[in-house]
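Handing you this structure, nothing more for now.
Apart from one protein chain that is not included, each protein chain of the complex appears where it belongs.
Up next, chain A:
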Amino acid sequence: MKFRIATPAALLAAIALTATACGGGSGSTPSQPSGDGKSFEFWSFSGINQKASVDEYHKVNPNVQVKLTEVGGSTETAQALTTALAGGKVPDLVLIQGDDLPKFVQQPQNFYDLRQLGADKMKGDYLDWVMSQSTAKDGSIIGIPTDVGGMAIAYRTDLFKEAGLPTDREEVGKLWPTWDAFIETGKKYVEKTGKAFIDNAETSVFYQAVNQGPQKYYDPQGNVVYSTSPQVKTAFDLSLKAVAAGISAKQTSFTEGWSAGMGKGQFAVISAPSWLLGQIRRNAPDTKGKWDIAKIPGGAGNWGGSYLAIPKGAKNAKAAWDYISKMQSPQSQLTHFLDSGSLPTTPSVYQDPKLIAKKDEFFSDAPIGKIYTESLLGLKPFYIGPDSAAIGQEFLNAITSVEQGKGDPAKAWDSALTNIKTAIGK
């Protein structure tokens, strides 16, 4: 095999290509959004039913053509957007998941500042802390929130009955005012039935508990504080405690085993942000009516949520903005919630009788609107930084390795910190 050193000319050509390829992205904001307002291209991710919103919009605006593409999961969509932004051929409207948002907020020059299109007037409609996550350092708003997570515990009433535990959702909620009480309940369940209580400790305990406080991985000024934040350490220790208590089925979330275990009653509870309810319905259709939803230990918190943004190079920003302003109004978010269960980001509809009356048949007619909006109201917002997802992933991995019997619980915290430092360099 022969390998020739490239000629300087080829190298120069490559560099020249680079220079031109990276020219896009910057530039001043046009005062008028582009396009004739007749059509726009919309990238969403699957599983969130944006098709319903688009159909709704079509009824009111039959003349506007919406080209909706479901790129893939939320991560794939964010990756595709990154590639599109670097290459210069972008969609007019894109849905970005909350965890992926900080990286884009750090580079606001890639997006329309929605204040100039009228976001200034509507921003009061949305939860302050949700809005602040899509507000860049320079004050520009790059995304309008479509939904939030909201937290609760989904549990199997039939399995609770077998274990001699109460099945009524109010009484179940009273079993676990704190995470410690939750773990104790789990121990009782395991003693009685010999089966696992939770699906896994890393998402059902750590990811929930770490989202319930004022300071997660960053302080309000944007400095990384994951190693000193008491909220993080407490959540980490709680999850190790759950592992040590032997209440976990050790099923990693979103895997085949996890989906199968859900249908076969391998575990009795899952921490379920509102968007997870759809996964339970899809993975375990035969368990309809056997589930119910109770309050989460430790009170309010949020996990997840998405935003709509308009990339700077969009050809039809005008039409895209019209879609955002019409479909993300409080009334439209309420309609979307009633159709598909995505929790509104607009607190003005939280007291709406239709939202409060919304019951879910699959989950024993649990009043999901009421339960999830209540979990948001006492929430203490925290700053989400560009490396939040990477930091969270390393903590999660450290707990998983202990849970799977590969890691030493005494060293788990230190090894997590080392891995985070390797990963993000600080």
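Some notes on this structure:
Note that in this section a contact is a pair of C-beta atoms (placed from the backbone, for glycine too) under 8 Å apart; a residue touches a chain by one contact, two chains touch by 3 or more; residues count from 1.
Keep this in mind: contacts and distances are computed from a predicted model.
The UniProt record for the undisplayed chain lists the protein name "Carbohydrate ABC transporter permease", from the options "Ion-translocating oxidoreductase complex subunit D", "Chemotaxis protein CheY", "Carbohydrate ABC transporter permease" or "ATP phosphoribosyltransferase regulatory subunit". Screening A:Phe42, A:Phe104 or A:Phe160 for touch with the missing chain picks out A:Phe104. Note on the undisplayed chain: of the listed residues A:Gln266, A:Gln279 or A:Ser325, the one touching it is A:Gln266.
Which of A:Leu85, A:Leu101, A:Met131 or A:Leu240 touches the hidden chain is settled by the complete complex: it is A:Leu85. Chain A residues in contact with the hidden partner, per the touch definition given at the top, are 1, 3, 6, 10-11, 13-15, 17-18, 22, 25, 75, 79, 82-83, 85-86, 103-104, 106-107, 110, 251, 254-257, 260-261, 264, 266, 390, 393, 396-398, 400-401, 404-407, 422-423.
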